[in-house]
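Structure, as structure tokens:
The block that comes next holds subunit A.
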Amino acid sequence: MLAEKYQERIEKIFAKYPDKRSAIMPLLYVAQEAYGWISPEAINEVAALCQIDPTQVKSIAGFYTMFRETPKGKYWLQVCNDLPCALRGADQFYQELLDYLGIKDGETTADGVFTVEHVMCLAACDKAPMLQCNFHFHENLTMETMKALIEQWRAEAKAAQGK
Partner candidate 1 sequence: MNILRGLLTTVKHLPQEKVTIQYPERERPTRERFKGRHHLKRYDNGLEKCIGCSLCAAACPADAIWVEAAENTDEQRFSPGERYAKTYEINMLRCIFCGYCEDACPTEAIVLEHDHQLSFTNRRDAIYTKTMLIDPPAEGMEGTPRQVEPGVYTRSIPEMQNPK
Partner candidate 2 sequence: MTDTVRLIIDGVVHQVPKGANLVDAAKMVGNDIPVFCYHPKLAPVGMCRMCLVELGQAGIDKDTGAFQLDDKGQPAIRWQPRLATACTTVVTDGMAIKTTTPQVTEARDDIVEFLLTSHPLDCPVCDKGGECPLQNLTMRHGPGESRFLYEEKQHLAKHYPLGDLIYLDRERCIQCARCTRFQEELVGDAVLAFHERGRRLQIVTTSNPPFDTYFSGNTTDICPVGALTTADFRFGARPWELTGVPSICPHCPVGCNVSASTRLDRESGGKIVVKRIMPRQNESVNEIWICDKGRFGHHHSRHGERLTQPLIRQGGKLVPATWDQALALIAEKISAADGDVGAIAGGMVSNEDLWELRQVVENAHGGKDHKSLGVYPYRLSGAEWVAKVGLSKGSNFGQMGKGTTIVVIASDLSEEAPIWYLRVKNAADRGAHLITLNARPTELDRFAKSKLKISYGGEIAALKSLTEKPEVKDAANVVIFVGGEGLDRAGHATLMQGAASVLTSTGHAGKVNNGLIGVWAGANTQGAFDLGYSSEATESLLNKRPAVLILADADIVAEDAANVSLLAHREGKFTVVSEMFLTATAAQADVVLPRQSFVERDGTVTSGERRVQRFYTAQTPLDGPRPDWKVFAEINRLRTGSKPKLSAAAVMKEITEKIAAYKGLTYAELGKVNKQFPDVGGDDPYYGGTAYENKGGLGVQWPTEADQGKVPSVSMPAVGKARKLESGELLIVPIVELFDRKPAFAASAPLLHSHVPAPYVVLNSGDAKTLNLVDGDKAILSSGGVEGEYTVRVDAAVPAQTALVARNLNLKSPTPAVPMVGSIRKVEVVASHV
């Protein structure tokens, strides 16, 4: 699947590295883009492309938090509540965010728009509370700014669905 659909991109990625094994992570990004998450099939495909064991690919996908190993909502909110963030109120912010969306840690909203989970340090301690939405940072958040963002995303999701 991947090999045919993204042949050119994959070839470009392989060209960058001395051996095939090194291309695992860029290829996982390609797979994530194609499937929306790193499915077991995606792992097998990437393993076949890199000519290594699927277990190794699975291990790498599992190590990095930027790979989704389960299907997620359209907006994937990762809130850091490590110690420095927690000192700036991230814990409370996180709980309020969950309450606002009416879900628990790691869950996806019923409409499939938001997935919220807490993660380890995202290296923006000075601007906490902060979160990462689909790999974009949103910093110095308050519940007010957050609510505005959520409504904006919700509207965007609806609009996208309407098309």
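Heads up, the rule we're going with is that contacts are C-beta pairs under 8 Å (C-beta built on N, C-alpha and C of every residue); 3 or more make two chains touch, one makes a residue touch a chain; residues count from 1.
Criterion applied: all candidates are chains of the complex that A comes from, given by their letters.
Only a predicted model underlies this, so the values are computations on that prediction, with no experimental measurement involved.
Only one of 1 or 2 makes contact with subunit A in this complex, and that is candidate 2. Those residues of subunit A whose C-beta lies close enough to touch candidate 2 in the complex are 40, 43, 52-59, 62-63, 120.
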